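The complex is shown incomplete by one protein chain, all other protein chains being positioned as in the whole.
Let's turn to chain A:
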Amino acid sequence: MAQPKQQGIDISQLSLEQLNTFKQQFEEEVQVLSNSWQQLKLASARFTDSKDALSAIKTENEGKAMLVPLTTSLFVPGQLTNTEQVLIDIGTGYYVTKPVKQASDFFDRKIKMINDNADQVAQAVSVKRKNLESVLLVMQQKIGQMQGQAEKE
């Protein structure tokens, strides 16, 4: 996107139509970026959930009975037999067995990466919002001026 070029433009010199195009463009960008931010937050929450679930896999829980969810609405009774290793989905169809400690590190890594990305997106959103606000302000001023002139005539 040609953002850097726009920074140098004095928006008070632009016509209403041009300002309107910018307004629409910024609105769209804010929308898209806010959506990605939400998606990132959701992904981060999923990893946090997995990490929380992992905290129950510890040696003192070995042999305890549990209900294993086969689907979200169907459970079968089971027993926790292995508290050392878990199987993790690392993406694109690959799964890896890991000791609990390393699995927890894995989730920490993912959560940190996603949160860093989300922060970047949030920053971009606030920059776009500011741009949008200044464009709106100038538009209002222009419209006010035009109305003032129309009343004089």
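Here is the rule we use: a residue touches a chain if its C-beta (ideal position, glycine included) is under 8 Å from a C-beta of that chain, and two chains touch if they have at least 3 such contacts; residues count from 1.
As a convention for this text, contacts and distances are computed from a predicted model.
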Name of the absent chain as recorded in UniProt (options "Trafficking protein particle complex subunit", "SAC3/GANP/Nin1/mts3/eIF-3 p25 family-domain-containing protein", "Translation initiation factor eIF2B subunit delta" or "Prefoldin subunit 6"): "Prefoldin subunit 6"
Candidates A:L16, A:A53 or A:I90 - the one touching the absent chain: A:I90
Residue ranges of chain A at the interface with the undisplayed chain: 87, 90-98, 102, 106
